[in-house]
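Have a look at this one.
Note that this complex is displayed minus one protein chain, with the remaining chains in position.
Entry: chain A
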Amino acid sequence: MSSLSASAATPTPEADAPAVPVAVPNARAALLLIGTAVLALAVYYFIGVDQGATSVFGNDMHVHEFVHDARHFLGFPCH
């Protein structure tokens, strides 16, 4: 997707702005990124999947029923 904007070389005032540097070279940043991604995916799982196809809290439907409308509307399979 990135190389779609080949027009970045057009002479706008911003073309003189400093080039965007690589941001994530070190291990501490990598850890932060992985932690963030894992947390976000956990939220994604509880909104979209839990107590449907698989269930963390066993045979309980409170999470499923609570986010029921959002789950349907966000495109997840339900029921």
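By our rule, contacts are C-beta pairs under 8 Å (C-beta built on N, C-alpha and C of every residue); 3 or more make two chains touch, one makes a residue touch a chain; residues count from 1.
Here is the rule we go by: contacts and distances are computed from a predicted model.
Matching "CbtA family protein", "Putative solute:sodium symporter small subunit", "ABC transporter ATP-binding protein" or "Nuclear pore complex subunit" against the UniProt entry of the left-out chain gives the name "CbtA family protein". Residues of chain A that touch the chain left out of view are 1-6, 8-9, 13-14, 16-24, 29, 32-33, 36-37, 39-41, 43-44, 47-49, 52-54, 61-62, 65-79.
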